[in-house]
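Right after this comes subunit A.
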Amino acid sequence: MKKQRQWLAVVLATLLLAGALSGCGGKEAETPPAESPAEAQEEAPAETPEETPAEEPEETEPAADEADAAPVEKKGVLMMATTTSTADTGLLDYLAPIFLEQTGWELQWNAVGTGEALKMGENGDVDIVLVHAKASEEEFVANGFGVERFQVMYNDFIVVGPAEPIAHTEDIEAAFKTIQEEQLTFVSRGDDSGTDKKEKGIWKKLELDQTQNPNYLESGQGMGATITMADEKGAYCLTDRGTWLKMKNDADVELQLEVICEGAADLLNQYGIIAVSPEKYPEVNNEAANTMIEWICSEEVQELIGNYGVEEYGQALFTPNANE
Partner candidate 1 sequence: MRIIDLEKSQGDFQMRTGSFSIEERKIHGIIGGNGCGKTTLCKLIMGILKPDSGRIDYEGLNVREITMTAQRPYFIQGSVYENICYPLKLRRICPDEQKIDGWLARCGLEEKKYQYARSLSSGEQQKISMIRALIFDPKFIMIDETLSNLDPENLELFEQVILEIQKERPVTWLLISHRLAHIYKMCEVLHFMHQGEILASGSKDEILFGSEDERIRRFVANEVIRMEGKHGAFES
Partner candidate 2 sequence: MQVIKELLDTFFSDVGVFDAICVTFQMAFCATAISSVLGILLGLLLERADFVGKKVVIRINRTLMGVPPVVVGLIVYMLLMRRGPLGRLNMLFSIRGMILAQVLIITPIICGMTYTTLVSRAPAVRAFAKTMGADRLQTQWLVVRELKKELYFAVVTGFGRSISEVGAVMLVGGNIKGHTRTMTTTISLLKSQGIFTEGLTLGLLLLLMAFVIQSLADFFQKGERSDENY
């Protein structure tokens, strides 16, 4: 009798715990109905990928087109370190099921800043890296951590911010100069990511010390969080177009920022893919990594990348250029 009671107590405690947690979630969804999941969604893409690709490969439509070939048996897991932009834009969510279908390798990834992604490669924690900081990538290969760098695609950086006082322009240098001179609020990633490096590079090229601007802020967070912060503060920020489009489209608090600078030549954002060296780390899955490189550079997949987002956002998020 006593024992049964104890068991009942344990079961009830577990249930209560679950109830309380779901209660919290419910509350959060209830509050201001129109606005709430804005921030939640922005984080969501980074969290979901681990389950989604493995469990629902059939759902993506293009997969059905390729599925003429007999399904390949599952071979194992390919671990990728990549930047937040590829994950936040949903590109990997889109590609992973197709990759699984066609090659039998299950793609899993860790979406972090370029700095950390390369670090993961250097530590042999992942099999492959997909990042966008050419100089660091080349150094990565030169130091023997990576086998070879293949360019995959690019997207471009844009400056977003209030339409006043900087009017839409192609001249990135003029825009940055105005920000510095008029001490406009600017939110930087400040996390040593590819985007951050790009932005710091522009300041450097202009020989401006951005830290002299009292309204220059470093968020130390991902692109999505940084755009949200810039929106809140009515500030400017440099972002990749993919994340911007996705945010603009999906966030349920409408962003009030606008694209104020785009199209400059040095705003291109080149992605490279590098297999982690099996000589340095014999335990990495080099076979899968090579399959991935070959696959992603193939014409067919390049075309998929080129079409990704056209339907949803009206323009492609990435431009494939593996064959250039």
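On how the list was made: all candidates are chains of the complex that A comes from, given by their letters.
Criterion: a residue touches a chain if its C-beta (ideal position, glycine included) is under 8 Å from a C-beta of that chain, and two chains touch if they have at least 3 such contacts; residues count from 1.
In this text the structure is predicted, and so the values were computed from the model without any measurement.
Engineer: Out of 1 or 2, which chain touches subunit A when the complex is considered as a whole?
Structural biologist: 2
Engineer: Where on subunit A does candidate 2 make contact in their complex?
Structural biologist: These residues of subunit A touch candidate 2: 20-21, 23-25, 27-28, 31-32, 35-36, 39-40, 112-113, 115-120, 190-193, 217-221, 225, 229, 232-233, 253.
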